[in-house]
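All protein chains of the complex are present and in place, except for one that has been dropped.
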Amino acid sequence: MQELRIGMIGYKFMGKAHSNAYRSLPMFFPETVKPEMSVICGRNEEAVRQAAHQLGWQSSSTDWKELIIREDIDLIDINAPSDAHKEIAIAAAQAGKHIFCEKPLALSLKDAREMLDAAEEAGVKHMVGFNYRFSPAVRLAKRLMDSGRLGQIYHFRAWFLQDWIIDPDFPLVWRLQKDVAGSGSHGDLGAHLIDLAHYLVGGMDEVIGMSETFVKERPLAAEMTGLSAKGSAASDAPKGRVTVDDATLFLARFENGALGSFEATRFAAGHRSTNAFEINGSLGSVKFDFERMNELEVYFNSDEEDVQGFRRVLATDPAHDYAAAWWPPGHTIGFEHTFIHEMLELSSAIAEDRQPVPNFRDGVRCQAVLEAVERSIDERRWVKISEM
Amino acid sequence: MQELRIGMIGYKFMGKAHSNAYRSLPMFFPETVKPEMSVICGRNEEAVRQAAHQLGWQSSSTDWKELIIREDIDLIDINAPSDAHKEIAIAAAQAGKHIFCEKPLALSLKDAREMLDAAEEAGVKHMVGFNYRFSPAVRLAKRLMDSGRLGQIYHFRAWFLQDWIIDPDFPLVWRLQKDVAGSGSHGDLGAHLIDLAHYLVGGMDEVIGMSETFVKERPLAAEMTGLSAKGSAASDAPKGRVTVDDATLFLARFENGALGSFEATRFAAGHRSTNAFEINGSLGSVKFDFERMNELEVYFNSDEEDVQGFRRVLATDPAHDYAAAWWPPGHTIGFEHTFIHEMLELSSAIAEDRQPVPNFRDGVRCQAVLEAVERSIDERRWVKISEM
Amino acid sequence: MQELRIGMIGYKFMGKAHSNAYRSLPMFFPETVKPEMSVICGRNEEAVRQAAHQLGWQSSSTDWKELIIREDIDLIDINAPSDAHKEIAIAAAQAGKHIFCEKPLALSLKDAREMLDAAEEAGVKHMVGFNYRFSPAVRLAKRLMDSGRLGQIYHFRAWFLQDWIIDPDFPLVWRLQKDVAGSGSHGDLGAHLIDLAHYLVGGMDEVIGMSETFVKERPLAAEMTGLSAKGSAASDAPKGRVTVDDATLFLARFENGALGSFEATRFAAGHRSTNAFEINGSLGSVKFDFERMNELEVYFNSDEEDVQGFRRVLATDPAHDYAAAWWPPGHTIGFEHTFIHEMLELSSAIAEDRQPVPNFRDGVRCQAVLEAVERSIDERRWVKISEM
Partner (left out) sequence: MQELRIGMIGYKFMGKAHSNAYRSLPMFFPETVKPEMSVICGRNEEAVRQAAHQLGWQSSSTDWKELIIREDIDLIDINAPSDAHKEIAIAAAQAGKHIFCEKPLALSLKDAREMLDAAEEAGVKHMVGFNYRFSPAVRLAKRLMDSGRLGQIYHFRAWFLQDWIIDPDFPLVWRLQKDVAGSGSHGDLGAHLIDLAHYLVGGMDEVIGMSETFVKERPLAAEMTGLSAKGSAASDAPKGRVTVDDATLFLARFENGALGSFEATRFAAGHRSTNAFEINGSLGSVKFDFERMNELEVYFNSDEEDVQGFRRVLATDPAHDYAAAWWPPGHTIGFEHTFIHEMLELSSAIAEDRQPVPNFRDGVRCQAVLEAVERSIDERRWVKISEM
């Protein structure tokens, strides 16, 4: 295989991040299959045409169904709003296309399972966009876990804190509407934490959660721009109901006996995007915060007794995943690089005829926990993941 | 009142901290009533005599009952193991003595309530040893809360992480035995977090928790030295059962609508004593970590938009509580100072004929949450504090 | 002008950074003139052909002179080793091409001045590659300075610390040879600090320095790959003399009365690339460290007295330069982005028919300080910049 011909549906925040990733692969990872940025697709003809031009796509389209049946497309990249994922993914699978789908995979576990089934039945490759796995510092944490350098795991605690909707006059964008977004901070932010937990620690046995919508009504806005600058609407604008959670917390017991604590919120003043976790094992610990994504703090019990302490490891050395492809040690990378590494996995897996990781199975697994938490909130009880 | 004549029961870790506090008051807070360090009491005659000498007490005793009936004692300071608190406190109250009691107030909520009742009935002053309230940085957090500078509170998250018993060969000290200690990390560490939550945010409505004992058996040790160096016993020593929790986590909903997350563990490698919390409000946030106890991180939404960020405030300026009594700005204080400030409140309250804060009411309130969490774990359900 | 047609000489570390920048401009800053990546030039035909392919250039060449006379080239980008800068730049100017030249502009102040003269005489645009100016956090520092929010400046201290040649068996790469590199850490790292000082604080009046070469001989290496991984040669390899400084420090008095302290070294264990500075003014201070390049620490005297402290500002908000073109607040950028912003200034300036900043004047100004420091070391005395 020489090229991977891509049709991408969606062209906003994630569309830009994906485009940049496809475009960057050949320069920094020249050994991989080259993505060919064939068609970009969106509903607004003028906007999508402009996006094609700016983001470097060969052509644009307003009809995703037409995209899916084209012979000259190998992969469908889905980053449209979450409520559109299922229909597109299943159609793409049935058309024999490989699929990359942004998280959350679907609005419900049932939908996610149908998507997985369709993809498996069709025998296509499928991947889900849990990009944070692809930070070099997170990979280092994974390596320390897998090699046993942290020992038996006792604790995983994680929190994804943002503050972009604290202002009660921030408008009712699509991310605050359940029918489009599925859920609020839980599905948007918590999903990443759950995936990191799965990736690093393993499966969960049971969960119990709590959630809240602090601001229950917000101004309707003519233009709803998603996760954007902290704009606020006129205070006399008509208001609509916020139908998703502003914050969701839950406790979890992992299959391996570790205890987990999770928190996702958009109401943590001062936290623009703190996506952080800590793992404590019998031999050591690691800490990560995406606001300082090049760093992993690492502690080992086995250090000499007078110099024990968390090490601030800058994951930019040749010893760290991906780093050699970038800049010399100490020269950091940013948010967008997680997508480049993600697309490297995608294209490598397709070239090597194996399933990429994370794939729809991981998406389903994440969705199961998301819904188990929601059920635990509704029913005010511990819910087994196996119930889902 | 010229002097406050003290009889202290207990002479180990807390006994030393209290002695140092009493001894330091006149030098740094000369305007307060001077504590007179009259008698120190403990079961081992030789050891307590030596403690009296080293810690600066005028005399020693092995009989706390005798202490309590002495005419020349105004205040009984109880820092004996937790299982002795109740009997001593009630006897002291009945003898008309003021009481300072270390936390946890008692081994059960019922006992704690009896102690409160006894103290109230006797009309004596009573205080409980939640010393972390007395860090200048925590006082600053309190002031920001009370003055409304953080707005409506959305989140309180707190964790008290230690690592002194990770080694499975660490012996079965009294703190790991339920009949003496009451509970493990929950009552020892979690109690402090709960008190800080009460102090800073207010009462809780309901809780649900999870706990674990990771190392279920430990070597019996001839000498059990409490929270000491990480010694380990011979691996062939006879073993006994650990009857307390190694780690306890819980979620809480506060009466004011805030969401709380709590974690106490002795299995967090690399954390010698991380007692940390964060509060997020509608106008700003604060963060605290006792390992850097002189600092409070503070964030305000109202800062100019290009210079918003958490401020690292060193609470050593004259503008901060207690700081003027100590050293010039930038010259830090340590753990023991929390006790000095605590004893300042104690002696000031007695001199002013008012109840000190925190007092047995706060001890009871903390115990109610501790037990509600335990019940929620036993019964696997949310428990209302009002049920307790 | 529709496009800026570029011929680039050099294709290694900086060649890659520049290529990535040119390639990224249209996607993230679509309003600017689009760079056309026409020809890339280097001495090794096979290597440069491969680089052209990987980095996205339309063609390659091994003859920079041919490049310079081509009609279809608007701008010459020089990132060949430092000893080649002068000849190429002057020829390019004489051929009427705009010039971007990596720092250090030249091996000597005299050469740098000739380059500036040639460019000015030819009336072309010229720019020098002080990329660190283009970090959003540095721009924020500049804005605070210029708007007077820091008041009168008292102190500027800066250090650029690396550790890649601590191993005495690290080979004698070109950067350690004076005839190719001009100088060692002083010209390589110190030059950046000097430029930041000029940018942020202004001109210097006089300087005095000190330098050292800690490891005086190193193994000759067949392949010398510059600032690369910490490889080490066989210990019995033949050795050659290191002819540049391993570390250079100097003190400076600024024209505005501020005191400056500068340190550049490649022997600071643990520092992969700490490029840091702090500025103290009468109204406030700022701190920056490139290892956390998205952050600026900011302090204001005027903050309320109980909440004074350095703020950790994440320069990823719409209020910060460049940030709106990238990702939502809290989503960081990396090292390579400084070059994208640099090339934005380059193409914008050419489109607007003005000189870019920093340009050869800034390169000359930096070189004057570099040489003044060297003279001060040779002559063991304070040297006025005006002497140079």
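Just so it is clear, A, B and C label the chains in written order, and each chain counts residues from 1 on its own.
Following the convention adopted for this analysis, a contact is a pair of C-beta atoms (placed from the backbone, for glycine too) under 8 Å apart; a residue touches a chain by one contact, two chains touch by 3 or more.
Note that the structure is predicted; figures quoted are calculated from it, not measured.
The residue from B:Trp64, B:Phe134 or B:Trp164 that touches the chain not shown here is B:Trp164.
Among A:Val298, A:Leu346 or A:Met388, only A:Val298 touches the chain left out of the display.
Residue C:Ala268 is the one among C:Ala268, C:Ala368 or C:Ile385 that touches the chain missing from this view.
Remark: the omitted chain is touched by one listed residue; of C:Asn44, C:Ser59 or C:Ser282 this is C:Ser282. Residues of chain A that touch the chain left out of the display are 140, 143-144, 295, 297-298, 300, 303, 305-314, 317, 319-320.
The omitted chain makes contact with chain B at the following residues, 13, 16-17, 19-20, 23-24, 26-27, 30, 53-56, 162, 164, 227-230, 271-274, 290-294, 314, 316-318, 324, 326-337. Although one chain is not drawn, its touching partners on chain C can still be listed: residues 154-155, 157, 159, 161, 163, 166, 208-210, 212, 214, 246-247, 249-251, 253, 257, 259, 261, 263, 265, 267-271, 278, 280-285, 299, 301, 308-310, 380-382.
In this section, only the chains that are shown with their structure count from here on.
The angle of the rotation superposing chain A on chain C, based on CA atoms and rounded to the nearest 5, is 180 degrees.
Taking the mean of the C-alpha atoms as each chain's centre, chain B and chain C sit 54 Å apart. Averaged C-alpha coordinates put the centre of chain A at 35 Å from the centre of chain C. Distance between chain A and chain B, defined via averaged C-alpha coordinates, is recorded as 41 Å.
Counting only residues that touch two or more partner chains, chain B has 308-310.
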